[in-house]
Every structure is written in structure tokens, then in C-alpha cells.
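Missing here: one protein chain of the complex. Every other protein chain is in place.
Going in written order, the chains are labelled A and B, and every chain counts its residues from 1.
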Amino acid sequence: MSLIGKLMEKPWLAQPEGMDPALLVAPNTGWPARTALRFFLGTVTVIFFLFIMTLLGRSQMGDFHALAGEPWLPFDRPVQLWWNSAILLLSSIAMHAGLWLARQNRLQASLLAVMLAVVLVLGFMLAQGYVWQQLAVAGFGLTTNPASSYFYLLTAVHLVHLLGGVVALSGLLRRYWQQHSQARIVAGLTLCTTYWHYLFGIWLVLFALLTSSAGTIDSLAALCGF
Amino acid sequence: MTETAIADHADEHHPSSFASKYIWSQDHKVIAIQYSLTAIFVGLVALVLSALMRLQLGFPDHFSFISPESYLQFVTMHGMIMVVYLLTALLLGGFGNYLIPLMIGARDMVFPLLNMLSFWTYLLSVLVLLASFFVPGGPTGAGWTLYPPQAILPGTPGHDWGILLMLISLGIFIVAFTMGGLNYVCTILQARTKGMTLMRMPLTIWGIFVATIMGLLAFPALLVSAIMMFMDKVVGTSFFMPAILSMGEVLDHTGGSPILFQHLFWFFGHPEVYIVALPAFGIVSDILATHARKNIFGYRMMVWAIVVIGLLSFVVWAHHMYVSGMNPYFGFFFATTTLIIAVPTALKVYNWILTLWRGNIQLTLPMLFAIGFIFTFIHGGLSGLFLGNVVIDLPLSDTYFVVGHFHMVMGLSPILVLYAAIYHWFPKVTGRMLHTGLGKVHFWATLIGAYSVFLPMHYLGMLGLPRRYFGMAGTEYIPESAHLLNANITVAAILVAVVQLVFIANVIVSLRRGEKAPANPWGATTLEWQTPDNPPTHGNWGPALPVVHRWAYDFSVPGAKDDFIPQNVPNSAVEVTDAKAFAEAGQ
Partner (left out) sequence: MAIALIILLLIIGTVIFHVVSPWYFTPLASNWSTIDSTVSLTFWITGFVFVAVNLFLVYVLVRYRSRPGLKADYEPENKKLEGWLTLVTTIGIAAMLAPGLYVWGQFVKPPDDAMVVEAVGQQWHWSYRFPGEDGVLGKVDNRAISETNPFGLDPTDPASRDDVLIFSNELVLPVDRPVKLLLRSKDVLHNFTVPQFRVKMDMVPGISSYLWFTPTRTGEFDVMCQELCGIGHYAMRGRVVVKEQSDFDAWLARQVTFAQTQHHTEGDVALGQAQYMVCAACHGIQGEGNEGLHAPRLAGQDLWYLQRQLKNYQQGIRGTAEGDVFGGQMIAMANLVSDEQNMQHLLAYIGSLPEPARVAAEGDLRRGKQLYRNCVHCHGEQAEGSFHMNAPRLAGLEPWYLSRQIEYFRDRVRGGHRDDFYGAQMSLLVQSLRSEEDIADLVAYINSLQPEQLARRD
């Protein structure tokens, strides 16, 4: 039944003995961990959404200079960031493969894939750190310009979320060592994979936004009413 | 991401040692009490701070221990503690934790470990907050809204350590809230016992449910603003900091926008008002229905109103910013949405009174507090119509009218509900009744005393007394009588603060010597009163979970012998005196 339909129910009406529809179905115990993950992703989405909105608002002040759009700007041709994105994409693919293998009950192979995903994510973090270093060397420090401040801030917040994912995943890795049932491994891995894909998606959005030219950012800001 | 089985059998390993039972407990009831005691403790700290503020306002130049600096620190810490660390934590962490599993027929939260971590994280946030009293410069005195630039600049007390600890503490609190909140939402969605449909849930659960979702979506705004302000302060970015002078020196910041912070803050801050209000609305609805022996009037309307208020509260935030210097054309939009939200809120008030109408009103202690709440909430709600109407906000913004309004609607009202709830559920939690005589003293003094504190504040505000002023002397438009009134307010406020000791004494004495409570002293229908043990033990329900056959408001059903039918009683088990009337009543 739709949510609206549920909200229209008149709960005081008597249901005939033994015919109460509420008692005919098993209680919806669902999969609380997945529900929790969905709500958590909602919360994280709001965090990034608000960061992005403040960036767009802040971009309309005179001292904001986009990091791309002109040949001399650091992200005019963000080659390194494309490489980093590829690493994160591979990590996501590895996670997905790990999940697929676990579903096939090929747990050894699955474990390898998941560990590869972790290595790739750690690699992504290092690569992001390399970008920070390059950016700083190029003269775009943390406080040089709000655009570069936002670059460091947003990528750092993204990395913190990835790190959280790795911590959660390390809990899952224990299940492999301790030879938990396949079902439990698949369950945990499904959630982690969802989170991985989600963070890859977030990265793409951040990547697109942070390497936008001033014109693009201005039109986005105008679209949001700034 | 551990999975939790919610099988229909009690937990095998009952905690045995003292530590695992009362300290590192994963039982929602113990965690609820831990949350409540911590929240009440910091609440008392904040109460003392408010008394100190009132001493200065009522009797300026008398108390050498209150300086302009410490006054602002009292204001700030009082506000932040009351709103976040007391009300939010007590209503959701305390009552949410205790009531959710019991009211929906679950053995515990779906993630007990996460629940425990939530409390310990909350405790950490409280300790960090309180630590700011002991660092150089003391706690921040930026006002609970923490507006930059002044929050992080010299000229504001605690601009070094105080503000940083405040931001860190808020960040930790948000983590704690998120852990708890995910738990509450998932438990309500997926651990309801058989037969407990969404629309059979008591309004308490509806209020907590919607408030929790709002919290999960609103607290991120506070987190975001806290992170960015932290960076402005510590590494010198310019998110919120424009090019300014501080104490005569030009700072390195450029171009930032203080108004951006205000938007973020109130995008959290306004929903926060309803994060506190909605659980209170729910709780008071259930208390009114139970003690009036009558079903809640217009249950569906009440649920819809909670949902609609929850949604609308995300599009009214800038009514706190009418005079902030933002584009004044926003005023049209936000005044309209703000006044629209008054409609569902008013309907809730009508329905509370209509619940009493044609009821059988038992003037028990919880009922007295609930009725007191209706009165103060009507007053506070109506004064909100002044402030929400953008043009009336021009003279009244940042005056004592605002202080009077939000204390009436968001201070006194939820506190009265909290007391109603404590008097109502104390027998369930402890197995003993609170003393009625002491409770009445507490109630009368609190209601009349607090009303005589906050009613006159509205009038001082209309006169133009600004809030957050250490001293009002030296103005021509403030007559001597206003200073006298201020002194009277202080006397009333101190009385109210002292009377809370009666309550604490009542709790302590009743815990040991209180009258033993019957299993269901109020004749309530909701599941928490139907537990096999009283107080409920670990796992709540003994061998089998309850099965729900009806909504939570079958009071005084025509034809039934008793004036209440608990939710877990099937029709066949109801003692009926008049079968025809019983059938016509929809049963």
C-alpha cells in the first residue's frame, strides 16, 4: 500500500475476528541494516548538498576564482583527477565483483576482490593527497582562494567518508577470516558495495563541480537563486 | 554494519555483572535512563546559569561575580545546553529510547550496540562542552547562534578555546544523534510487533519518528557550518569571514559571507525547534487521551499535522533572518510559509482541547502538566504569529519579545510536557509512584511562576528592550518601571528555579519510599503498560511478543465494561456489557 493510502487508514474501525489484515501479514522486520544505510546516505547527501550550496553561494562573492576554465588554472586539464577517478571506479568495480563472487559462493575469490578494492581506495586517497601537494606547489593553498579552500575541504570530507567505509569493511573482512556463513558475508558486502558506489557517485559530482569554469559555476549559482 | 536478528524470543544472555547491567548496558531502558540523567544534569547547570543571568538583569551592579564577559558566556551556554543537550537529548535519547521499543512491542532497539555507543558519544560531547568552562578564556560567549565573524574574533569571550570546544562538542553530539536517530527510525520501521500498523502507533511514536527523520536531515547543516567555521578559525579560510578589521587590525580574510552561516544555522535551527516540539506534541497527546479517558480527537489529523509540520519546517528557516541584511524580498516567501505552518499547529491545539471535551477528566499530576502545556503553548504559539509576520518582526526582532516568545513556546511548554511525561511514566520506569502533594506544589509554582517570568518579557520587548544586554542603564526610552519589572521577573525566575528542587527531592524520596505502583496505574492502552514485569526486564516481553489488535485510543468504548481496552486485547477478550453499542462503536 502506498504511504498516502496508509495515512488514510481509519485505525479505530474494527476488523472482523481473524480477518484483521494487520495480523494476516508477518510483521515487516525487513533488513534494518539496509534501512539504516539508506537513511545514513540521506544524511550524507544532505551534508554534501549543503556544502555544495554554500560553495555556489560563496562563488558569487567577488574574490572567488574558479580553478578551471583558463589555460593557466590548475584544473583546466585535470589529468591527475581523471586518473584518480579511474582508481576509484576500479575500486567500485572490484567491490561489485567481490559481491558477485560471494553470491556465487566463491568466497576466496571474493575476498581477493574486496581486498583489491580496499587497496585501490587507499591508493585513491594517496593520489588525492598527491593532487593536494601539486595544488599547493602551484600556489593554490588552503587559504589562497575560496575555490581552493573548497577543493581541499570537499575532497577531505569525501576522504573521511571513504575512510569510514574502509573501517566498516574491515569489520566485514573479519567475517571472511572467521568463516561466517555466505549469507552473512553477502549481506554485509551488499551494504558496503552500495556505499562504495554512492561515494563514487559523490566523487563524480564533486569532480565536476570543483573543476568547473567560472561560467559554469555562475550559471549553476544562478539556477539555485544566488 | 552488523545484522541483528529480531527473533521472537528473549535474549539468551541476560547481563549479570553490575557494569554490564548499568554501565556498558545495551538495554534500551538503561540507556534511556543514562541519557535522561545526563541531560537533566546539564539541564540543571543551564538552569543555574539562567538564574545568574537573571540576577544581573534584575539587580544590576550588585553581583561582582557577573561581568559583561561572564554574562554573555552564561547566555550562550544556557541557550545551547537547553536546546541541544537537554531538550533534544532528553526527548529523543531519553524518552525515545525508553518508549520506542516498549510502545511498538519490540524487545529492544534494532542496533543495541550502536545505541550504547550513541549514549557514550553523547556523554563525551557533554564533557567536551563542560570542559570549556575550565579552559583559558572560558566558554564561548557568542550567543547560542554562534554567528561569525564575532564568534571567532577578539571582543567575544571564549573566542579561542571556548568556541573551538563548542564546535567540537556539537560535532560529537551530531555523531551521537545520528547513531541514535538511525536506530530509532529503523526500529520504528522494522521492529514493530505483529498487528502494529503505522496508523495504530501512539502519537508519541509518530512525534519521535518524524522528529528523528528531521534531525537526520537538519543536523548535517549544523555540522557543515561548524566544520567551515572551524576552518575559518583554525586555518584562516574565508568561508564566512569577509574583509574586516578586528580591534583595529585588518585581518587576512576576504570576501566571506556571514549571512551564509546564518542560512546554514537556521536551516538546522528551525527544524530543531520542531525536533523538540514534535515528540512533545506526541507525548502530550497520549497523556491527554489517557487521563481524559477518551480517544485522541482526530487521530488522523494529528498524524497528518505532525508530518506536514515536519515538511514545512524545512522551508521557514529564514524567518529568523528577516532583519539579517539578506535580500529583503525573501521576507515575502518566508512570512507566508511561516504563517501557513500555524494552521496545522493550531489544529493540534484544537484537537487536544476537543479530546478533553466530553471526556472524563482525571486531574492527575501528568494531566495537570499537560493542561498547563496547552495554556502556555497557546500563548507562545500566538506570540509567534507576531514574529513570523515579517513586518511586525521589524520592531520586535532581537528584543525581549523574542526571548519571551521562544521561552514560552520552546522552553516552558516542552518542559511542562517533559514533567508530564516523567510523572506519567515514572511508575513504569521505577515501579513506584511520585508523591502527589509535592508534585502539585511543583506544578503550581512552575506554571504560575514561569508564566509570570515570560509574559512580562513580551511587553518589555515591545517597549524595545534589547536581548543579550548586560545592562539596560543609560537609555531615555526605558522607564524606571521597566527596571522594576525586571527585578520582579528575576524574583519569579529564582523561585521557579528553586522549586525544581522540590521535584528532584520528590524523585529521590519516591525512588526509595514511594508508593508501590500497580502495573497499569493510569488505565493506559498502550503496550508499554502491558509488560509482564513491572518495571519491564531485559527483553521487555517475557516469552512471547504482544500482538496488537487495535489502535492506541480505545478509551470509554460504548458497550465495553472497562473504560479502556489495551492494544493487545482482541475483541473476543473484551468484557462487553452492551454488545449492540459495542458493535455500533465500530468494534
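Worth a mention:
Rule of thumb we're sticking to: contacts are C-beta pairs under 8 Å (C-beta built on N, C-alpha and C of every residue); 3 or more make two chains touch, one makes a residue touch a chain.
Just so you know, these numbers come straight off a predicted model, no measurement behind them.
The residue from B:Tyr122, B:Phe239 or B:Tyr299 that touches the chain not shown here is B:Tyr299.
Set against the missing chain, the residues B:Ala131, B:Val315, B:Ile448 or B:Val491 yield one that touches it, B:Ile448.
The chain not shown here is touched by just one of B:Lys29, B:Lys233, B:His263 or B:His379, and that residue is B:His379.
In the full complex, subunit B touches the hidden chain at residues 60-64, 66-69, 72, 141-143, 147, 149-150, 153-157, 242-248, 250, 254-259, 292-295, 297-301, 323-325, 328-329, 331-332, 335-336, 339-340, 342-343, 346-347, 349-351, 353-354, 356-363, 368, 371-372, 374-375, 378-379, 382-383, 385-386, 389-392, 394-395, 397-399, 444, 447-448, 451, 455-456, 459-460, 462-464, 466-477, 479, 481-482, 485, 553, 555-558, 563, 585-586.
What we mean here is this: only the chains that are shown with their structure count from here on.
By the touch rule above, subunit A contacts subunit B in their complex via residues 6-15, 17, 20, 22-23, 26-33, 35-37, 39-40, 42-44, 46-47, 50-51, 54, 57-58, 61-64, 142-143, 146, 149, 153, 157, 168, 171-172, 184, 187-188, 191-192.
Those residues of subunit B whose C-beta lies close enough to touch subunit A in the complex are 1-4, 6, 110-111, 178, 181-183, 185-187, 189-200, 213, 216-217, 219-221, 223-224, 227-228, 231, 235-239, 252, 254-257, 260, 263-264, 267, 295, 299-300, 303-304, 307, 547-551, 553-554, 570-572, 586-587.
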